[in-house]
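Input: one structure, supplied below.
All protein chains of the complex are present and in place, except for one that has been dropped.
The block that comes next holds subunit A.
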């Protein structure tokens, strides 16, 4: 017994190091699974408020560009509105749409890591929930992974865990969108069968397969097509419409019918 205590006392620094090391490793391995720790992410109260204060100050520097983008978007939407066949949407019509939009602002963004997360200044108190889609006026950005009262953490497209249903515009050939970590402006589209005719420059949009994003939200254009003779699926590089390095205002998409769809899908899974 004496010897054990002596041993512990003699090696207490090493033992402490091993303890801390295993604690750290346990946390990083745990964070590889889908749900991360509740408090240990940048959407918590402390880091959220600090990032929020910083964005309050720095956001002034981009006002001109942001305004320009908003005007462009408004122009596009107005064009659509004036050219619509039906009468302008009234309140009641809008209420019956399944999709809603919550505007939010990015307070922290990263793109140099392998698993990038974006922090937004809207949280559960504003109606944001896990698994809601996040887009900008240019295209898809990511999916809400965790929310606190006033902030939320978004799994960016530039995240190896990201997997978004996407398709070639005006067709129904869909695949899944992933990221190989090499470039922050290029993501990869997989599982498109080789019989599909493709051209460089074709537009990629979100598919109808998920309840997270509405169909036909732009993602990017095809930059490179890789098809080996022995393979039955394309490997496609997609250049993103979004400049992931310079983002500020985003929209969070809510889907009223999501629960119903998920319930239905669960039923099918149970039956199988």
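Criterion: contacts are C-beta pairs under 8 Å (C-beta built on N, C-alpha and C of every residue); 3 or more make two chains touch, one makes a residue touch a chain; residues count from 1.
Just so it is clear, contacts and distances are computed from a predicted model.
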Omitted chain, identified by the protein name its UniProt record gives, among "Rod shape-determining protein MreD", "SWIM zinc finger family protein", "Penicillin-binding protein 2" or "Cytochrome c553": "Rod shape-determining protein MreD"
Of A:8, A:70, A:113 or A:200, the residue in touch with the unshown chain: A:113
Candidates A:20, A:200 or A:261 - the one touching the absent chain: A:20
Residues of subunit A in contact with the chain not shown: 12-14, 16-17, 20-21, 23-28, 30-31, 36-37, 40-42, 44, 47, 50-51, 54, 108, 110-117, 119, 153, 181-182, 184, 245
